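The complex is shown incomplete by one protein chain, all other protein chains being positioned as in the whole.
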């Protein structure tokens, strides 16, 4: 998400901001712009550059206030254009554009209730839900209606709301994912963004993060923040540090690359591999961690896997036969580097295990003698319900298999995970909150926020391993 | 270039092979396929995945023999589809498809001569020139005509020639850029490719490189190589190792990543920087070298520059105003890493100097205290006439400025280049030839092959610095 | 609009049906299909063949029940994809797809009321309005809710409503535009369509028209029709016969081509031109009428204007300069036919007058000696509020100028309109209703249905000529 207030080229700035956030989703993009009271909006499926592939498109979105979104289609969500933000609503008395990231856990029940009262939804998006709640609120001011609406939501979410007079940025009571704001060096426009890397791309100086349970109000008069919920408990999603965010972003004052390097160092301490010849990271997300592991262990850091930079969504898939013949597209192992070597392979996480298995096979084919897989996170044993889509329980390898079983299935010579405490130590947050302010629910099943409509299905599908974890036996 | 003989899915294999070679050019791609004596061809501008964005396109190119090309538009060349290989020619007695890489230095004079005799050219491509020479040769066999044609060419070039009965791969007398061949593990098809990374992508085992002044002949009977020119002198273009090739490729038995790491180590010896806090490489081409420099110097290797993976050709360019406001798209400096630090910035080369200048500025804005730029090649002072387009003399920064002047223009605190001998030492080739088999002409003006039509213009445009180099004064 | 119930290739049939209806709008197209209880929908801007230009699109819309729409963007309506039918709504208890043609005159007030109660609209479409009304109705059955909803609407409208169990076709109490139903010769599927030309395209035999104030109910059990409004008065829009419908369609048992030919005959009686050399029709809509005029007058029918069949929406517009130089694209006058001749030019209507002016100029440039313009409708002096967009009062030439003034502005030698009675006579309907069942409001300002939100603005903008007409003075 990216928003900008009071910039002569708000649409173009939003394009640059979103471009820096492209890694957060590749399924769609959109933008709403206000120009002298007139709202315009455009959204489409695909990469930002595909949605706005025509420069006339961007030109037509002239205006001085804008919000935009990079869309990430969650599994189980209808993935059509109707679910891509921002949403633009024209009422007889007002226009509103809204976008969000995260996941409202009680949306299904709220929508059902509203439908019973005659509401008509066009999408399954939480942004649309928010607008319905706002429009049904009897509070006198728009801000009052917004606050009343947000208070009814559970889960993890950030919202950007744009009206002609005001831009709002809302953060859930746990602040699962940060929302930062700043000021452009030229012109002093106000910018709100999901990651500070969007600030670099737009010449913006960081001011602060919106706190848990707060919202920010941006008008021509200036900036203020308000608290809509007092029962807050900071719990930043640990996976943002571990793999999701861009290395040049900062969350809670901690640079993501540095956090990853520290996680690698911590991993080297917890899961050493002294007889290996070298450390290799999986490009690109685990390179920081791999250099940390290498430095802490004293082993050389090598580039044993190479990523083809030109793999796009339009790549024509090989037939199964060709794939079995060894056709590779995305990553290749460098024979000249790994042949006859014992390797520490550092990766950030194991979800389904299929990627790890393929990497091990790639390295074996290139002649690697031993492969010791080291993961800078604990086993992911529980689904994430707050917006980082770690797929369903059925697919989570570590919800079904022990580490020993995983080692065998993946085919590596050894497999080592970072501990839950190691994550806290490695990331280095210092909040006065459980886990020093991190959400670690996908590792330990301890969910900081109400699971809403998901609670029952989680309970019903619980695997033996998950139960052990919850009983503290694993 | 990629060619495959005798594979039931020759077109698809060529697609995968070319995909691995995409870094060698982004201006176009094409493919010719033979199916039971019928040639089909398709070529287009843009990335391979853009040219073949429709899977029906590839399906229509069914066949069991194919050659393909990734196109790199050289400055000064008409960049239309007519110059993209492979070329397909239908004659009353034969069909021929040809593609090439490199640059024939006497093409202009040869074409003029042929035009005077009534020849009609459709492109400025050297592939078309070769076909004219073949068709005018009076030799009895096609192979004889091909050899006679190739012998008339000067410069650096590789050709793939496909007829119904035979696939030929031709290498110039200096072997400026290698041409490797191998055999697929499944089915035993013969593959020819510009880089061995295309072998990984197609499950191919390396057999050998085609030698300087030789061509390879692939038929249903098998493989043989013939020498068409005895006056040979191996001179592999050093820039292939330094920056052009993919790190997982091997040239002359040397892995490119390892060569780059060695160049980084060598640079650390020649141009040390003991008081710096860290080493940073320019993503992605200089990361190998940077780790080598870090290891050899004992300084930590950090990720201070981050590359946006989603920068494609469709990115909408910012206006000048926005750019001046600090809008960045491709690379960002990581403030959390570089702030208040003294940095060794490792890059592979300086051509125009504009990129270096921008990188230094980026790091300064992110708070870097000192920036020591270290380059894993000598100053590039002379144009390349053999196919690696290093732009014209006018644009080569080191042809006009001394290292001291360059330091000032770029704005770094110090600037250090690798020596010419350091390149030879770092790459580590062991041929019994000048420079141990490397071409270093762009550094020292010593051109291994006849400059043909370019000789005069080079002499006329010579800068004072170039003259000094040639006189051995620099 | 086209709907089909119980056909194994419902989507494809809808495509063919809509294709026959393409003349009713070129601004967009869409289709909703039900397959085993699952609804799918697709809509887009442009011609039907542009929206479904990818055959995989149509394949993905497999199902055995479908409704579809050709979209015609009315002036003043937001023309984005959100207004193109059919609309598909997913509720927790039901899916509904709706599309409509025509115009609900009290939609603005109904929407405002609903918004005050918290309703959120995504479009300005009357289809969406209907769904809101249905969902808020407290009737027990869906059919009851639909009937209650429709009863609240004013103006001219047809709706197609598709649920899993039923397809409904609704006609307003005046039946401004017919809705016909029939049965396919093969398989006996039920088809509903705006014009019977869609029956020819799908092998459908006509059964009947849905009556004014009725709706048809199609289920697996069969077909029945219900009356939801007893206060009905048939008033078929005369312009459907005069120019909008396809000549091979039938409305109220009258073939459109024959009606037009009769209008031409009637015009020859009312507005003769005995000294002319020939009769020319404006291609393609006025050719039928011109042959009628020719036959009745005994003058030869000639092809003096030729239409370029290849004028599409992608035609690149000439610059003003080139246009002034005489660049023509759509119609050309045939010099060899018209030179030095006195011509009766038959056209169907005059809206803004610009087309007539241009045609006269074209014929003059081609050498025509005299041009007698004859129109098979009376002067259009009032806006149409029931769905045929005749543009605003400001633009209606005959609302501002007398026939004499129009003759001068258009530049013809004489100008003759058909009388209002002549329209009734020519079309030949025989309903026991005012004007024998035709709506002639755009000629005489006598609106059969409540103007709703438009009434006030019409009264405010009334021109002197309109006032005269209403006073019976013109």
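Think of it as A, B and C in the order they're written, each chain with its own count starting at 1.
Methods note: contacts are C-beta pairs under 8 Å (C-beta built on N, C-alpha and C of every residue); 3 or more make two chains touch, one makes a residue touch a chain.
Fair warning: this is a prediction, and the values are worked out from it, not measured in the lab.
Across the complete structure, the visible chains that the omitted chain touches are B, C.
Interface note for the absent chain: among C:202, C:356, C:384 or C:466, the touching residue is C:202. From the options B:112, B:151 or B:224, the residue with contact to the chain not on display is B:112. Across C:116, C:329 or C:467, the single residue that touches the chain missing here is C:329. Note that of C:154, C:246 or C:381, the residue touching the chain absent from this view is C:246.
Across the interface with the omitted chain, chain C contributes residues 9, 12-13, 15-16, 19-20, 22-23, 47-50, 52-53, 55, 58, 184-187, 197, 200-203, 246-248, 250, 254-258, 261, 284, 287-288, 291, 295, 300-303, 306, 308-312, 314-316, 318-319, 321-322, 324-329, 332-337, 366.
In the full complex, chain B touches the omitted chain through residues 78, 89-93, 111-112, 115, 117-122, 124, 128, 131-132, 135-136.
FYI, only the chains that are shown with their structure count from here on.
Think of each touching pair as a link: the shortest run of links from chain B to chain C has 2 of them. Using the mean of the Cα atoms as each chain's centre, the chain most removed from chain C is B.
The distance from the centre of chain B to the centre of chain C, with each centre set as the mean of the Cα atoms, comes to 62 Å. Centre-to-centre spacing of chain A and chain C amounts to 50 Å, using the average Cα coordinate of each chain. Computed from the mean C-alpha positions, the centre of chain A lies at a distance of 38 Å from the centre of chain B.
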